[in-house]
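On to subunit A.
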Amino acid sequence: MAMLLLLAIPLAGALFLGLTGNRRWAPEGNALISAATLVAAIWLTGSVDAKGTVFFLGGQFFVDSFSVFLVALTALIGFTTALFSRSYMRVEVQHARIGGGRMRLYLGLYQLFIFTMLLALTSNNLGILWVAMEGATLATVLLVSLYHTAAGIEAAWKYFILCGVGIALALFGTVLMYFAASKLLGSQGTNALLWTQLEQVRGQLDARVLSLAFVFLLVGYGTKVGLAPLHNWLPDAHAEGPAPVSAVLSGLLLNVALYAVVRCKVLVAGAAHSALAGNLMMGFGLLTMTLAAFLLWRQKDIKRLFAYSSVEHMGIATFAFGMGGPVANFAALLHMTVHSLTKSSLFFTAGEAAQKTGTQLMEKIRSLLTLSPSTGWALMLGTLAILGMPPFGVFTSEFLILITAVRDHPWSTPFLLLALAVAFSAIFFRVQAMVFGESPPSQLSPRSSLVPTFVHLGLVLMLGVYIPLHLAQWYNAAAQLLG
Partner candidate 1 sequence: MTNLPLELINTCAALLLLLSFAMLSQRRVLTQVDLYAAQGLVLGVSILITAWNTHQPHLYYSAGLTLLLKVLVLPFILHRLIRRLDAIWETETLLNMPSVLLIGLLLVMFAFVLAQPISELATTLTRGTLGIALAVVMLAFLMMITRRKAVTQVVGFLAMENGLLFAAASTTYGMPMVVELGVGLDVLVGMFILGIFLFHIREQFESLDLSHLESLKED
Partner candidate 2 sequence: MGTVTLTAVLAQGTATVMAVLAAPLLLGWLNQCRAWLQNRSGPGLLQPYRQIRKLFHKDAVIASNASPLFRLVPYVELASMALAAAIIPTLWTRLPFAIAADSIALVGLFAMSRLFLALAAMDIGTAFGSLGARREMLVGFLAEPALLMVFFTTSLIAHSTSLPTIADGFAHQPFVLYPSLAFACVAFLMVLLAENARIPVDNPTTHLELTMIHEATVLEYSARHLALIEWSAALKLFNYVCIGLALFLPWGLAERPTDPTGLLLAVPALLLKLAVTGSGLALIETLNAKMRIFRAPEFLATAFLLAMLGLLVRLLLGS
């Protein structure tokens, strides 16, 4: 029942807002729908907590300890972003960057995007997972080009084509997976693509086929995670879309894409009895984070800067999942959580800052602290959090990943440390200049809405000093599940 609500609310909300999104109260309606989704997610979380893995619709949908916290996280960030976009999008309308029709489009597609994310997370069927991932691209691609600027259209086109190609490769991987499975489970019906079924027989699946399938799946879904060398779409799409869209892309889409990769990795690692899948993920992860760290230096646009930071952090998480083992998996799950929270809060703040100063160019954003103390502090704190400063949660997860790497794969430690140091120096000094630097303040000064930002940062801080028992148990259970 909770599962049905979880999926039905955003879908119905998408239809509803698609029709009525240009009304004055529509942004509040959007927040309300997201709040209802969050309630359903909490309900579902409660039942998973009580009963373990929950199935729905004859096993076609399921939530286990791995997906449950992602479902909760998705619903939470979906809700806070809806709150944030309420004021943010109003300002955009006031500045005449978008009209009523596009507001309707924005709200409808926002709910649709949340729906596809939840569908991907709760689907037991790898084929439906693929469909949901492709649906997420389709839902967000028009959001990226919402402003109809030349750069926005270019970014959206790149996003569409690159992710389209990537996702096509993932479909081929899924076909191969189905092929390997249908020999064991029979091609009649739809059981042969059910993850839970595959997981049970994974030891008997053909290793060669699955290894090949995983290469396709990793490259395919990896494109959406933002893994190098197919990461080019990510900074463009993040920089050109509205801030709430950047926040959900970074906070949700990347996570869910990584979720898809990890789900496949579990099967392949079980079937192949080799470290191939893990090694591939480690390699791609290291490559991605190192490349992103160095590219951070060349950024001029604040949202591109944080987008590259997302690429870097996704690289770290991929690397950690690649290492495997209870500690690394635990750390990776924690990293996904805190990164989502921090990065979405940073995009909120970056959006606020851009609205207040009228530019996204970092060299023109100065003295945020005098312009709006709350924005300035939020940016500073968020930056410290994302850079892995204690006592924030990112520190905990990165620390765990680092010590596991030192223990199991010492060769990778220099790369990790180098990437973290480069990223630190690239981001910190720029943000410092933006927050504290001297410059005549600009005239634009809309009312801030930074409650969601501080809620996120508060959660990240909490996860840094104290992980609630339930959450730790889920993480542990999920880490066990992932092997």
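Candidate selection criterion: all candidates are chains of the complex that A comes from, given by their letters.
As a convention for this text, a residue touches a chain if its C-beta (ideal position, glycine included) is under 8 Å from a C-beta of that chain, and two chains touch if they have at least 3 such contacts; residues count from 1.
The structure presented is a predicted model; accordingly, all values stated were derived computationally and were not measured.
Here subunit A touches, in this complex, candidate 1 (chosen among 1 or 2).
Of all residues in subunit A, only 125, 127-128, 130-131, 134-135, 138, 141-142, 145, 148-151, 153-158, 160-161, 164-165, 168, 171-172, 174-176, 178-179, 182-183, 187, 189-190, 192-193, 206, 208-209, 212, 236, 239-240, 295, 298-299 touch candidate 1 in the complex they form.
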